[in-house]
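The structure follows.
Every protein chain of the complex appears in place save one, which is left out.
Chains: A, B, C and D, in written order; residue numbering restarts at 1 for each.
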Amino acid sequence: MKLLSYILKRLLFMLLVMAGVATMVFFITRVIPADPVGAILGGNAPIELVDKMRHQLGLDKPIHLQFVDYLNGIVHGDFGVSLKTNRPVTNDLKEFFPATLELAIASILITIVFGIVFGILSAVHRNKLIDHVMRVFAIMGVSMPVFWMGLLLLLLFYYVLEWLPGSGRHSLFVFPPHYTGMVVVDCLIAGDWATLWDALRHLVLPAFVLGYASTASVARIMRASMLDVLSQDFIRTAKAKGLSKRIVIYRHALKNALIPVVTVIGISFGSLLSGAVLTETVFSWPGVGRYIVHALLFLDYPAVVGGTLFFAFVYSLANLVVDILYVALDPRMHV
Amino acid sequence: MAEVQVQSRISRFTLFLEHSKPILEDLKHTLYLWKRTPLALIGTLMIAGFLLMAIFAPLLATHDPLAHGEHLLPPSSTHFFGTDQYGRDIFSRVMYGARVEVWIIFIVSVVSVGIGLLVGIPSGYFGGAVDQVLMRITDMFLAFPQLVLAMAFTAALGPNLTNTILAIGLVDWTVFARLARAETIKIKGQPYIEAIQSLGAGKLRIMLLHVLPMAISPVIVQLTLRMGTIILTAAGLGFLGLGAQPPTPEWGAIVSDGRSYFIQHWWITTFPGMAIGVVVLGFNLLGDGIRDILDPRIRR
Amino acid sequence: MKVMRGNLLDVSDLRVVFYTYRGLIQALNGVELWLNSGEKLGIVGESGCGKSVTSLAMMRLIEQPGEILSGSIRFDGQDLAKLDEDALNKIRGRDMAMIFQEPKSALNPVMKVGFQIAESIWRSDNAKSKRRVYQEVRKMLELVGLDSDRTINLYPHELSGGMAQRIMIAIALSSRPKLLIADEPTSALDVTIQIQILELLQELVKKLQYAAILITHDMGVAAEFCDKITVMYAGNTVEHSETMNIFEKPYHPYTQGLFKAVPDIGRTDELATIPGVVPDLVAPPSGCRFHPRCPHCMEQCQQTFPPLIEIEPGHHVACYLYLKEGDTHAN
Amino acid sequence: QIPKDTIVHGANTDIFITLDPGICFEVLPSAIVKNIYAKLVEVKLEDGKFVVVPDLAEKWEMADDGKTWTFYLRDGLVFDNGDPVTAQDVVFSLTRVVKLQKSPAWLFTDVLGLTEESVTAIDDKTVQIVTNGAPPNIVLTNLGGSNGGILNQKVVMANEKEGDMGEVWLTDHSAGAGPYVLKEWKRNMMILLTANPNYWGGEPALKTVIFRDVPEAADQFLLLKKGEIDVAHNLTAEQANELKSATDVRVVTTPGQSDEYVGMNAGWGPFQDNRVRQAVKYAIDYDAIIEKVRAGFAINNQQFLPVGYFAYVEDNPFTQDLEKAKALMAEAGYADGFEVELVTNTTEIRKNEAIIVQENLAKIGIKATVNIMQASQMYAKFRQQGINLIVAGWGVDYPDAAALADPFANHRVNQLAWRLAWLDDHAADLAEAANKELDEEKRFQLYRELTQYWHENGPFAMMYQPVQYWGVRNELKGAEEAFEGYSVHCDFTRLSK
Partner (left out) sequence: MQTEHAAGSAFIRIEHLKQYFPIKRGFFASNLYVKAIDDVSLDIPRNSTFGVVGESGSGKTTLARTLLRLIEPTAGRIHYQDTDLTALDSKQLLVFRRKMQIVQQDPYNSLHPRKLIKNIIGEGLKIHFHDASDVVYSKVKAILEEVGLREEHMFRYPHEFSGGQRQRIAVARALVLRPEFLILDEPTSALDVSVQAVILKMLKDLKREFSLTYMFITHDLAIIDYMADHVAVMYLGELVEVGAKKDLFGNPAHPYTYLLLDSIPHPDPRKRKERILSRGEIPSPVNPPKGCRFHTRCPYVQARCKTDPPDMREIRAGHFMRCHFPLIKG
């Protein structure tokens, strides 16, 4: 019951935040001294045509009226029609989002696994060689420009070693089943193992590149948190019980140490989602990141706004989930 | 009379020096811990090297970083890192680039830490409605896809390096706000704050003179840790065509501009890429180190 | 091998150091301790004198940056100081158990208390079925005076301090140890609860026949519940005797000073104070570590540490006052 | 691994908006549209010159008024689904462009003067078009552009939504009579075309054409070398150069249908003085730009007319001559130079050009600060005459000299000349006269005169005419012919393996 009301309250906050984001993105985009119509029509188009089209799209109305229209649309779940693709923004998002989600989930898994393992190893072997190696390896992830690392890995694993396929979501002549739009999930649903294998092989590099960057932050928190937990009294109790080192670490320390890590993972997920742009470009990944960035370059208002709101929504939702997870993980949070 | 005062001041200062032994000891302690964490030491060296590079760029550079010459020369003894697509000496550009990075770091730090503290401390200190409002605003910025927001700000402010950096600062402050808030809440509950309150200090005085000095150090640590992200965000914006305006030798821009030469002319991207990597690594190691050293459990 | 002074435990010349930036902290400097089975020994001393380090050292739980430099910990026929980790794990929590000062932080916050007790029962007998183990958990809970149905599924944060300490006792005693080390088990508790816990421990000692070491800085607690008392100062054992003896006739100047400084209800005389402060263990005073604060300081005290000698049957003191004037205690 | 009857293109499809012939305006999408939709006539490059050849119309004639055109359709034409192609379809398709009023509409409305009533069907196989009297080459090349693609009216209108004339549906569906049919477009993944068995010219050799989305040039390079794509569309010049020495891949080139220029705002400060403009033209190192930016994939062409166009004669009066440039600057009173903002957009080529121009200008004392803008921002500013110095390019809209003379010299059409505030009536008059002139000899002279005047007075320094290039797998035959005259002409049917 309490949990439910908590969730409701959080959802309400989320709504508030979304409203704020909506307002902000609207005004920021309008402040930009650029002309979407001119951009879409191209550099050659004469000014009369530009004006005509601007009028058609209602972009010559006073800004407050535009804002009212825009809010009206949002309230009705309508983000409008993309100036660029000439399709409802919702359709575009539906088309591009699953790819990004799939990538982000794969990356977050990589982040979690590597981050936690590195963190534990570092903490347990604190200040020993293995600690140094793990930390440096993790930090290297944040140290390299994504596009640079992406190209490097492609060159290595695809071009030179030929272990992994090149860019794209799946091989060209493979036609994966379509339910959710996430190829891996769809293949699992359909039981199409060959395609699944193909899709997974395509997923490895981009997910690694994207996830590697946040691995360091998770590993860092994990290490600190583990060290913290290991110095606590109840660990001494466990040792005094005569439990072996392994049990002390994995049974007694781990769950406690994970609690603060969960929050970081929630935040990482957000940055993974929005940081996917570069990875998507390097790996020809048809995701929503590229869509939004392009929308922004063209100043395709509806697409920018819709995409941003959508991101904000997914991010907030992810964090809500994390917070609930938090409650599940930490009995002290129970009511 | 005045002389007496001066005298007493001087004697007080000597007294201060005499008795600042504990402070020195503290320093010694810090140094000791520093030495015991080799990674922090390495990080420090990296950053020191980076700063020296920025300071002495004109001395270190072998060429004019903007002068065009024979292009796409591989590394050699005249061009340590080769030349780029216009025939500019990459080594010299990397040296001068250090200055740009320092500038980036400086502005972002000031802007984002400044906003972060400005939002975080009152939020944590007052709590209640103030906290709710400020935190919802922070949430809003957090929920905003960072790159999009940075791009939008950059576009709105006009795309040049300083504006790009400003934009990153405007986007990046949320972390610091949250951290400052959490710290403030922690500090607020400490008896020494209550003691100061009971002495009759006003809220502003408490926040400024007592909470701020305590809240700032974790924020600074976090800042060093985020330095890498900041530099890389700048590079990412460069990749998307925003960011430093040519011919500014910004490392991220060099890498992203050179990426189409990646396969044939590896040196264009590799050296500046490595420079970024080393500095980011340095900052991270340093930040990790400082954090470890500030950790009371170790400090004991 | 020396004869054991106590038939269960004999710690001799225990030295523990911590490596820190300031230098070597000589936390224990030749601690002597012994105990017979079934006995209750109190260790008293001021904060930082090494009580906790002693107890951890006995369990071989000293971790880096600390190290046991020397000494023997003979327990039940084995020298714990010489055992490896595996062998120690067989003794810890089985023959020798421990409870700590902050009972709530000594329990794992994300595990139900029932499981935490079960874990230690399992350890003493791996073969037991889950049902049997939990039966025993319930028995233990009842033993320490808790309602087993209600408590077994609680998390530590749902317990009060007193309950948590009872759980700790249950964990420690569930393997039926020969020795229970309690490091300030009641310092964090209120007086009324403290008494409950101490009475419980008292009662269980009788029932389960284990020996106990009770570490405390509260003279009252030691006086009421221990058969024997060891007084520590700055990493040394300075005095050891039967409780009654030591309270009636404290020999060591430190012990004397300590007793005079403790307020008690109904006490009318002014409190006495010990001048000076506890020494810094990085650069401890030479000789007897108490000499800078000692009203009877002699030249010899500044040079060498006095050995712990038996000046009366069962009453050991480390002080030159008594070593020199060999006949003062004769009467 | 690519089947024999399939070709895979690697291209950056991020900028693709629609494949509707009535709307499509970008280069590569237009090329695709041209291969899906047949037009009344086709424009081809023959002996380096563009010529108009029959497509759906087997013959046509212009009435003496110079305005009324009649087109006669071939016999037995059918759309991809077997429906017959009728004059009604032609009327529908061409009128639709006018009605939709999207990006390319101005070519029909402004350049040809078409209205909703201009195109009519005489009978099932005869179409009449009434223009504003534009010269024949302009009319025909415009009708032969991608916007002239003929749609199957029945199918399109069956898919109409809210009176959009099938606009939404046509974004990623096709209903044409060209050699290929659009099967599927998975955005940012691939575009799939299959051969149209009903194509009047016969079913093409390659049955499947795939455009695979590969936004990164380096990626395209790798995929091409591995044989995962047959054609790479967006290689960098350096990469293309690298391929020249490869054994299994070749580089195919054709002169590009565009110009890269430096534009100076003739209404702003120092640039008001023609001597300063001339100085800039002498300051630029044309060879360096061609070498460093294009790795040689460019033609030194300093006039607005691209190679192969009517009235084109090689005429490159400028080479870098710093002394002369400095002298001109001094003469104009700017011996110490001045500061100016140099604007360009984010494409890499432009950025590179800007950097070199910046360096060149610095040598005669002009301190240019480069400001890289998004295209959307740059054009917004440019259209308000708000840019003082710009590095940009101009792609031809249709292969006729008029398509360049107007924007570059005639401020009255509100295009480049106007944006740079070069409000020179003499140039404008000359351009208008030349564009209208039907007599070839006279027209030629007029353009020469304009070019001369423009060289001496214009606000443009033409950097080069690009050469288009593709990395092509050797097993793919006919790429040279298929891409010849690219952007005006692109014919996938010539490809084979």
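As a working rule, contacts are C-beta pairs under 8 Å (C-beta built on N, C-alpha and C of every residue); 3 or more make two chains touch, one makes a residue touch a chain.
Not measured: the values here are computed from a predicted model.
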| item | value |
| --- | --- |
| Touch criterion as defined above, residue of C:13, C:63, C:142 or C:199 at the omitted chain | C:199 |
| Absent-chain interface as seen on chain C, which is shown | 46-47, 160-163, 190-196, 198-199, 217-225, 243-244, 247, 257-259, 261-267, 270-274, 277-278 |
| Residues of chain B in contact with the chain not shown | 5, 8, 12, 15-16, 18-20, 22-23, 26, 190-202, 205, 210, 213-214 |
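In this text, only the chains that are shown with their structure count from here on.
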| item | value |
| --- | --- |
| Path length in steps (a step moves to a chain that is touched) from chain C to chain D | 2 |
| Per-chain CA centroid nearest to the all-protein CA mean | A |
| Mean-CA-position distance for chain B and chain A (Å) | 25 |
| Residues of chain D touching at least two other chains | 216, 218, 222, 346, 373-374, 377 |
| In chain A, residues with contacts to at least two other chains | 32-34, 147, 151, 155, 281, 297, 299 |
| Chain B contact footprint on chain D (complex, rising order) | 216-218, 221-222, 236, 238-239, 242, 288, 291-293, 345-348, 351-352, 354-356, 358-359, 369-374, 377 |
| Touching residues (chain side chain A, partner chain B) in the complex | 13, 16-18, 20-21, 24-25, 28-29, 31-34, 127, 132, 135-136, 139-140, 142-148, 151, 155, 213, 216, 220, 224, 227-228, 231, 267, 270-271, 273-275, 277-278, 281, 292-293, 296-297, 299, 304, 307-308, 311-313, 315-316 |
| Contact footprint of chain A on chain D as seen in their complex | 3, 8, 14-15, 17-18, 23, 25-26, 101-103, 105-106, 110, 167-168, 171, 186-190, 210, 212-216, 218-219, 222-223, 225-226, 228, 346, 373-377, 379-383, 392-395, 397, 407, 413-415 |
